[in-house]
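With one protein chain held back, the other chains of the complex are shown just where they sit.
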Amino acid sequence: MKTIFDHVRTNPTGGLFGPQDVPHVDAERLIPATLRRTSPPRIPNLSEPELVRHYTRLAKMNYGVDDGFYPLGSCTMKYNPKITEDMARLPGFAALHPLADETLVQGALRLLHEMERHLAQIAGLAAVTLQPVAGAHGELTGMFLVKRHFQEQGEPGRTRILLPDSAHGTNPASAALAGFSVTELPSGEDGLVSLEALDAALDETVAAIMLTVPNTLGLFERRILEVTQRVHSAGALCYFDGANLNSFLGRARPGDMGADLFHFNLHKTFSTPHGGGGPGAGPVAVTERLAQFLPVPRIAHDGTAYHLDWNAPRSIGSVHSFCGNFLVILKAYAYLLQLGDQGLARVSEQAVLNANYLQERLKRTYRLPYDRLCKHEFVLSGAGVAEGVSTLDIAKRLIDYGFHPPTIYFPLIVKEALMIEPTESETKETLDAFTQAMEAIAREAKGDPALLHDAPQCAPVRRLDQTHAARHPVLRYPFQEQTP
Amino acid sequence: MRYIPNIPDDRRAMLAEIGLDSVDRLFDDIPQAVKDRFRPTGLAPRSEMEVSQILHELALLNRREVESVSFLGGGLYDHYIPSVVSHVASRSEFYTAYTPYQPEISQGTLTAMFEFQTLVCELFGMDVANASLYDGATAVAEAALMAVRVAGTKRIAVARSVFGHFRRVLRTYSWAAGIEVIEVPFAASGRLDRSAIPTGIAGLVTQSPNALGVIEDLDGLKAQLGDALLVVAAHPLSLAVLASPGEFGADVVVGEGQPLGLPASFGGPLLGLFATRDRYLRQMPGRIAGRTVDADGREGYTMAVATREQHIRRERATSNICTNSALCALTATVYLAALGSEGLRELALLNLGKAHYLAEKLAALPGHALAFDGPFFNEFVLRVPSDPRRIRTRLQDEGFLVEDPEPLVELGLVRALRLAVTEKRSKEELDLFVRILGGLR
Partner (left out) sequence: MAYPTRFRYTKEHEWVDVEGKRARVGITEHAQGELGDVVFVELPSVGKVAKKGESLATVESVKAVSEVYAPMSGKVVETNASLDGSPETINKDPHNSGWLVVLELSDPSEIKHLLDAAAYERLLAEG
């Protein structure tokens, strides 16, 4: 697989910058020898045509939402509207520097302020911070807020976070980074939070529970009001991970379920592009009494103009260099304006309809551990399809059928899990085609499993050796070391 | 609704297949009490055209900022972005893809990640880099957490001459983790006061060029720290002409990658850079791409050493990071590839030259002087003869943007302004700036 470093010839470059209208300088004159770089970084010098061909070739080896169905559970791979891309490129937004005087960037501040307001309403909570730039970052911020809250309450003994065994790995990782210890609650037979396990775990050392609603099995916590009520009675707080917000957008609000803190994933629910792994945005909404702890600067309006408010003595400080991922937030804002209330409700309606339809069709061929109404996603098991065939094999074979595989081996509480989230962006046609592919693969698994074991055969590369990558890590280009 | 491609006939067929008589049944599992409390946002749906209009109007409100001549810095700089960069980064195969969990159909993303990691190592002079963090500030915070993990002591020293916004985020992360942060002052030279570095620390965070624009001399610093980790926040562009922190024995090098082909974006998205030594690989946060072979023995790339990460280690992960700044890292990769080492050096010299040209002319104005003698790259602090806030307002009226002097006041520089100069500043703009500033009373 060629990288830019495999282009050996140096080609004429230059021609990008200039003119040289001030006197040319020697680095030698301005920087002392001991501080000067002696050998250049080994960055290849490619001509522009070569460069473009290289990256075009790389792009063609990728698969994005614009290429086809991408049913990664809990990732909400919905369509990324192009108008939002164009709006984010307007110089009046993209070129703005955050240290410019506030009077010159009122358009940006107003957008942020309005977005905070809209998100607060969608969450059914009082105040929002747009600083966190990813879901995990939002979780971390939430954990900081929880910690500060109990510090102020004079309850430093609250050092534990409860979370279900179906929780996404970022949940316990975020709790640990904030200095909490984590207690896992075993899920009940029905896949939901067990009230017995909850009662057993709740005591005065618990600071908060972290819940994903609906959970990572795609099941809505029917007893959510009881759960949050018991947590509150024990003096603790409820943090909701909003990764699955697409399932009840426009018809229910976490604040109404008892959430004290809630994070959004704008790059999931609000359709901003995933970018191969970011940038995202993970705003956090909180109740009135937690608002005083939100990161600074807050976006404020004093009656005349918008400004950045640094005056928040109980704030946790900052979690980002500036105000969060402005251009990502902008895309979500444009999407939200297009949708309106009607659109928000249509999103969840179609997302849940698509998921239940697909679940209904696929359960005839694959094990469905929780066979009931799901929300926007559901979890199948690849176990029992055929002897010696794993979920990994099924996933790799799906690639040959032209689909991006679903999430595999998560959540951990289902063996050989396949987590499928179609989103509202898919037609019945696509769902039927996917069903047909999955059924064909199940037949192949029984009749000719080599097809699965050898998959993928139609991808730019065959199955990659993960063990080799881990045993002998080559994590940067191995330049031939110069012989002295 | 444009983005929901479903027709009533299909919806009916699907409901029938599930055995429900209406879409409302799909939400029977949400408690009625919760549904009853629901309140809409009050937003009506709008056409694409209307939304475009609204956004254009908001953008217009920022027009003066965009049309002014910028001397703003603080880690984010006004650089020229070659067209090829945004064209490549706008390919939908790159930006509509997710994290490369299925490497066989993500070789584009993974190869670019591998290239990015290599480029960061080259610039920083280090062994291994991750595929990005959120921004320079969180990269500093993660480096401090890593130092504490490695050294076992919950004490970190940070130079006061590190950017204020880096230190703010570091303080927040450290408070939560129970880590004590001690600030180390700078000397009259504008450089870190080494005699004031405390002992018994897990690591020291310093920055070069620092928030005063001054280039630090890192020679001997690692030796002085002994077992404590040396964390250096570096400016990626400056490293085309400056010796890398790796050459001075840094254990971790971090930085803000925005100058590498990203617009200022009103502060986000940005690009956190993070690199370290081989021996700390398993302590490093963030995603990493590694080289491997496929079933036919062909070279390919996949996510590697993932056992450090949250999806496996959970509460014992090196970090909680999942989504990072992947598309920004791709952008930076294409930018660096578009420039090449030659173009990068040419660019660095242009920045160096223009900044020094301006600095010389400004220092010659009566009542003005450079605050520090030492070498600088493209940012410097200028002493001014009167209230810097008033000067800032006057300059703004004339179409020049300079930063709020408050952070400098906090560092003990009461009548001063920090200025950044990039290749985009023409000689005309620079000469005009000097004339205007010199003419202010």
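What to note about this one:
Order as written gives the chain letters A and B; numbering starts at 1 within each chain.
Definition applied: a residue touches a chain if its C-beta (ideal position, glycine included) is under 8 Å from a C-beta of that chain, and two chains touch if they have at least 3 such contacts.
Since this is a predicted model, take the numbers as computed values, not measurements.
Contact with the undisplayed chain is limited, among B:Arg11, B:Arg64 or B:Arg313, to B:Arg313. Summary of contacts with the chain left out: across A:Ile83, A:Leu225, A:Leu451 or A:Ala470, the touching residue is A:Ala470. By the touch criterion stated above, the residues of chain B touching the omitted chain are 282, 306-307, 312-313. Although one chain is hidden here, its contacts on chain A can still be listed: residues 409, 466-467, 469-471.
Basically, only the chains that are shown with their structure count from here on.
Between the Cα centres of chain A and chain B there is a gap of 19 Å.
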